[in-house]
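A single protein chain has been removed from this complex, and every other one stays in its place.
Let's look at subunit A:
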Amino acid sequence: MSWDEFIVTGDPFILAAQISIVITTIVIVFGLTYFKKWGYLWNEWITTVDHRKIGIMYIIAAILMLFRGGVDALMMRTQLATPNMQFLDAQNYNEIFTTHGTIMIIFMAMPFLIGLMNVAVPLQIGARDLAFPFLNSLSFWTFFMGAMLFNLSFVIGGSPDAGWSAYMPLASNDLSPGPGQNFYLLGLQLSGIGTLATGINFIVTILRMRTKGMTLMRMPMFTWTALITSVIIIFAFPILTVALAMQTFDRLWDTAFFTLQDGGMPMLWANLFWLWGHPEVYIVILPAFGIFSEIISTFARKRLFGYTAMVISIVAISGLSFVVWVHHFFTMGAGAMVNSVFSITTMAIAVPTGVKIFNWLATLHKGKIRFSVPMIWTLGFIPNFTIGGVTGVMLAMAAADYQYHNTYFLVSHFHYVLIAGTVFSCFAGLIYWYPKMFGHKLNERIGRWVFWIFMIGFNITFFPQYFLGLDGMPRRVYTYIPEEGWFSLNFISTIGAFMMGIGFALLIYNIYYSFRYEQRETTGDSWNGRTLEWSTSSAIPPHYNFAKLPKVSGQDAFWEMKQLGEDTNEIKQYEKIHMPNNSANPFVMSVFLFIASFELVFPMVDYCDFRVDWNTCMYDSKVVY
């Protein structure tokens, strides 16, 4: 393998990225040395097993990935702004939409929500940490290393270019040569380990570590969604693990699970991928529902309407999420009966989701609504998500889906649910729990600007795309010709995308601004909250969370305590608290996993080229004996 096959050369964007990566690395190393922060970084963050700090690291990583995925999105929208645009070529565009999709789902949406779960769930159930703090740290570091491996493909070896769904046979060696697709396979595999471990960790934590009196049906709604999400994770992620391993074998060692040659079955990949992929979209939407439930009842200052129905709904959604995967390929010719069944199961999801929407609306009824920033994100979610939801029902009708499939109608639909649902909830949750993490709120005035710019930009971007889809514009095309008549709607859409970019930049500025100027919280209860995380002794909870574990006697535990005038932090007698020690092992293990995965990405390992010399290799090794 020659050097220039290793490093991507000859593209100005990538050259700029390479230079900026080198400069940033030098600046960070220099900065850490100059300010003598290496020890702080190592002791306080890299080796930490504290759930709040791991949560913060998840969120920081997710915001970085949101930036990367967002830049991808802006480049795509620029390329599509006018017909026959020459900004990107087909290969660049294909790599960019592939990385955009993969990063946003796997390395942005999931970690962001897992980060918020890490911060809030132990506090909400009155626990001192997760059940397995060491495993939690390992989860984070395998996710992080997986994300880094995936992102490395941009400058070393070339990005994957077969779409985030990586359909075979397109993703095979014959049709997607080069190491790009290997980065996808191994990056996802590595971070998948972390996700699976997180799922197990949260199930055990929520089932075993609730404080006295916190029965299942008294748990805050966010904790409920975290529990159900974790259940989906442990059922869905093994499917992905196996499918990825099979495709890896196909690419590296010439097996024939999904290939065209030797009797492989490409459609099996599509089935396995979506058997994981559809539950995956509920993995990123259920915690969002949980966050909105918390915020809506806090700022309407009212109990959540229909708590039991809400719980039943999320359980129903999680069950249905495993029986709808075929709707991702109604057009594969599975037959009328199969398509009819999956049409109906898919439409059935609208029922529990509809129940949730109406319960949120009913929570507002007879409330006293305060329009704080987390609340306006939540109120923005309801109408926008409803649009995404009803177009989802339209897509579920298989006979009509033949006309929407693979078009911008679909693109618009899933952005309406994923942005208005997941991204809005990430922002809302970040702002809501920000004082718990950093001891001060984010500035309210800038926060409102962020919301309006982002929300309006979002609608300008994606609403026209429904019409582009109905006008026959397929997704994933890198350009179009003037005669197709898609110019004006695309141009409007691009303007909206840049508004969203401005909104995001303003959010980042708000973090800086608030760090400098925002007033520090003096109590643990920043929003007149209802659940236990707001009952801690100070804004940033001590690392043991609760000096004395609270006792719970109903839903909205802290609200009840406040009504009764109980002081939760009054302590008569101190007890010994056992907290886990820091550990460097998770980080070190993940670094070695990263190195091992990176080796697999480039299959030309000289000492034993499996592809050609499998027999000789085996033979040679026998000779040694």
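We adopt the following convention: contacts are C-beta pairs under 8 Å (C-beta built on N, C-alpha and C of every residue); 3 or more make two chains touch, one makes a residue touch a chain; residues count from 1.
Rule of thumb we're sticking to: contacts and distances are computed from a predicted model.
Note on the omitted subunit: UniProt lists it as "Quinol oxidase subunit 2", one of the names in "Quinol oxidase subunit 2", "Phosphonate ABC transporter ATPase", "Sulfur carrier protein ThiS" or "Protocatechuate 3,4-dioxygenase subunit alpha". Considering A:Val390, A:Ile511 or A:Ile577, the position touching the chain not shown turns out to be A:Val390 (whole complex).
Considering A:Leu442, A:Met455, A:Leu532 or A:Leu593, the position touching the chain not shown turns out to be A:Met455 (whole complex). When the omitted chain is restored, the residue from A:Trp45, A:Phe463 or A:Phe491 that touches it is A:Phe463. Only one residue in the set A:Gly213, A:Pro238 or A:Gly472 touches the chain that does not appear here, and it is A:Gly472. Note that of A:Ala309, A:Ala547 or A:Ile577, the residue touching the chain absent from this view is A:Ala309. In the full complex, subunit A contacts the hidden chain through residues 2, 4-5, 8-11, 90-91, 94, 157-159, 161-163, 167, 169-170, 173-180, 260-261, 266-267, 300-309, 329, 331-333, 335-336, 339-340, 343-344, 347-348, 350-351, 354-355, 357-359, 361-362, 364-371, 376, 379-380, 382-383, 386-387, 390-391, 393-394, 397-407, 452, 455-456, 459-460, 463-464, 467, 469-472, 474-480, 484, 488-489, 555.
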